[in-house]
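All protein chains but one are shown in place.
Here is chain A:
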Amino acid sequence: MKTRTTLLLSVLSCFSALGANAQETLFQLLPSKGTGIEFRNEIDETEKLNVLSYEYFYNGGGVAVGDINNDGLDDLFFTANMGPNKLYLNLGNLRFRDITKDASPGLAGRKDGWKTGVTMADVNGDGLLDIYICYSGNGTDEQRKNELFVNQGNLKFVESAKSYGLDIVSYSTQAAFFDYDNDGDLDMFQLNHSTKKIDNLELAKFRNETDELAGNKLMENRDGHFVDVSQKAGIRQYPLTFGLGLAITDINKDGWQDIYVTNDYNEPDCMYVNNRDGTFTEDAKNCFRHMSQFSMGVDIADFNNDGLPDVYTLDMLPEDNRRQKLLQLQENYESFELMVSQDLHNQYMRNMLQLNNGDGTFSEIAQAAGVSNTDWSWTPLFADFDNDGYKDLFVTNGYMRDYTNKDFLKYRGDYKVKKAIDREPVQLMDLVKAMPVTLLSGYIYRNNGDLTFTNVKKEWGINKQGLSNGAVYADLDNDGDLDLVVNNLNDRASVFKNTSRERSQSPWMAIRLKYKDKNLHGVGAKVYVYTKSGEQYQEVNPNRGYLSCVSTTVHFGLGRNKAADSVKIVWPDNTIHVMNDAGVNQVLTVEYKGGQPKESVPAAKPAMFKLASGVLDYRHEDFMENDFKRQLLMLFMYSKAGPVIAKGDVNRDGLEDMFISGDKSKTCMLYLQQANGKFAPVKGPYLGDENIAITSAALFFDANGDGFADLYVGKGGYTVIEPESAPLQDELFLNDGKGNLVLTKEHLPVVTGGSKSCIVAGDYDNDGDLDLFVGSRVIPGNYPLSPRSYLLQNDGKGKFTAVTSPMDNVGMVTDAKFADLNKDGKIDLLLCGEFMPVMVFENTGNGFADKTTGYFDTVDKGLWFGLSLADLDGDGNDDIIAGNLGQNSQLQFSAKEPAELYYGDFDNNGSIDPFFNFYIQGVSYPFVSRDELNEQMYAMRRRFTTYKDYADATINKILLPEEMANAKKLAATENRSVCYLRKGGKFVKQVLPLPAQFSVVSRIIPADYDKDGKTDLLLLGNHLDNRLKIGSIDANYGCLLKGDGQGGFTYVRQDVSGLKIVGDVKSALTVDAAGKKYLVVGISNQPLQVYEEP
């Protein structure tokens, strides 16, 4: 008896321990016994019906949530691809009843059909939610007909697709019902997908074709009958698109609904902007700098509470190193280039979070925000799960087979040969089944309220392993927090109860709209909630995520606020309804009353910077060289330095003139400023060309002290140029006193040690003339060896001698400045570079000495791209502003987890083998893929014979001990752009705000732009020519930081600053012309951009 009690007690304590543990997570996975939801999306692979016969075989099913009987409880509908769909009536208290059979005999779906997306919408405008089910699969047209189940009001549904004109036979993914023409009824967008991937990239011809089955459709509701208006409306219908995700939003907030469509494979996503006349303009390329390549689900919501909808698309990039190495990643420059040339834009395989800048542009910041890698993902949903006033993010993921496994690609083909040798038939299913299966857990991120997210899947209890596809959130038990419902492949659907209300007192409010006409649920309405913490914004657009549809009730958490100050509803007819005393912790039903004022958009304040046209006509054309063909393991290309700009008054007319470097079709040119403030090119003598070496730096300065500006032009390049060869020799052009710049051969020593990055002038030896420091970035063909930089001493007549200095081989220098930092009357040198700290070389009177550690308490090695000096805190001392790689790339490193570059000619074949490593999930792994490694060092082909062998290898496994012993090492410990404030003789680091970290910062122009007497910062940069696995870094459109005079800065929104600088900024300066101040920006492969400064 005693033993029994003990046993019982221990069992009990076990239970309670479990209970306690489970209690700790925000979400609780409810057992199906309790909920009554037994639904499973079971798929059965056969030799006839499998992923080879229909490629979207593992894409899963959807969930729709909505109150079908208007009892105040949200009901659920699940689609199953092969098995029966299920409709569950919400009985309250998280209990549900399967009413599928009673509701309609056909609601379970056609037995031989392949069901995909589902939508609940009031299609006929009677106030009752109807159910629209999409079909796809490799069956017949008849088997693929979509179905509309019209709600009869008594929990019965009648299939009526045909009579509404909605019996569409396309390969359908999902449908959305919304009012695109603002006529008061719901129209429909049908998202479809192609079934035949066209492998060649001669796409122009296909774009003229219409594919009724693959192309998307826009269906206009004309008195209850839906009519295909796709062609007229400008919807793409060609056979190339594989539509997987659909979201409706008013992206530009003009009162008209816009459409976002994601496309799998090569075709880029579409952003259809409503032209307000029944037509749409596809505008993705203007909005987005790059997009997800294999885009899947999409959500559009305002995640940063600035009132603007942001776009988040999902892709397939895994978070962990192992799966990144095992699965295929983009490494093919030729196919990428071909795609770009075929108008497919820049697409990369990762999730993209497009932050709406409010000026028609978006900054893609998924990597900085921490939400770029969620593996093979389906549903993204933004919603405030913890009621703190910020929308969190839920992501489902998982694919039944590791399709893109590289061992499978490369080695599984052996199977066919072996079978043939054994004279056995090849079963395709054997191949399919040989693909590894990896179960994943979804992701849930807490919004940190500062543009970033924290992965809290463990803390919030979203760690069930499986394959999750469609999903919705809804407050199923009306307790004031959003629960989650997930459709899983080959597993029971998951219902996660949110316990936020049980755990915190954060108030909430939910708003249910009653609109008019045939849109009683108010689809397309906007809801704003204003509190002390700011504004929150949501649209009533239930189609989001993947194959699924959320409720039309919108939910807000209020965080630390007791109540909302006010709530504003903008109805679909653009009239507004404001409530100043909306209650909390309840569902508010707001009814439309006519006669309200229209939403008035306050006239935008004039932007600070204004685009100026006609000032200087120049367009840079890229060389199309690919430095990775010479060294495939570098991170960036080095031969893309143009256009280079320099300014100086060449003819001494008091007006600043400009030198602009050439490109493949033009030589370097001088542009003289005219009296009217415009710049005219001078057809003059040779100023350098780009035949062999490129122009990589330039400076006007008075070399010979005659009062006229002379010109120094630095040379560079990487792919086709040899170090210590004549083309790398810089050129000095002396002014003949009449404004002519004349090349002189005798005045410069040999300076061919590297590709130049910067030239600065200063009288370091205090002899009254200007000496030079010429920084070098890289030795062509020898990355990452330190190139020779040059200290050039002037003899007073403009003849220079290279003087030995500690800067000679200091590293891969990117920028330098002369300044008298210790105020001893002698200028010191400040410089920065790649895998280097910002360094201070003090002028000792007979040379320079490295005093970096004396000025900085911590030495921050970064991938510094540029630096600037200005007094930021008004203490009379120069502070440093240094531009870095930024935080918005896969390359994350810090002092705690430094990036390391090991290099050496390990195979003694005359080329350096550089292996870059950085931390992923706490371990430092090499960036190099096995394919790249095998290309770099043939010996590696024997060291790792499979991708699996290589997947977990760290640098110590890649290099043998004797190779490691000979390896040299560079490191980087800081990737953020910062300023260093001069305090008590030291430079103290202050990190710039997050928008400054969205991209590479290479040009920094400090000035008091808002005329408040405090120094502001203009940060320019981006970097487009990177390893494909890094991709284009381009989220900076001209980042203006307003200074507080103490060294602190706040970001100025793009629609306020007026800056819309698109592309890879290679040079920037300000010039005075005709009484105005212009910002002149040189961008690779684009026209010069000129802004009038405030």
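FYI, a contact is a pair of C-beta atoms (placed from the backbone, for glycine too) under 8 Å apart; a residue touches a chain by one contact, two chains touch by 3 or more; residues count from 1.
To be clear about the criterion, contacts and distances are computed from a predicted model.
Considering only "Polyamine transporter", "Haloperoxidase", "ATP synthase epsilon chain" or "Small ribosomal subunit protein bS18", the record for the omitted chain gives "Haloperoxidase", by its UniProt protein name.
The missing chain, though absent from the display, is touched by one residue of A:Gly768, A:Gly876 or A:Gly910; that residue is A:Gly910. The chain omitted from view is touched by exactly one of A:Arg630, A:Lys647, A:His747 or A:Lys1029, namely A:Arg630. Seen from chain A, the chain kept out of the figure touches residues 51-52, 55-56, 197-202, 205-206, 294, 328, 332-335, 338, 401, 403-404, 408-414, 416-417, 420-421, 431, 435, 624-626, 628-630, 632, 719-720, 907, 909-911, 935-938, 941-942, 945.
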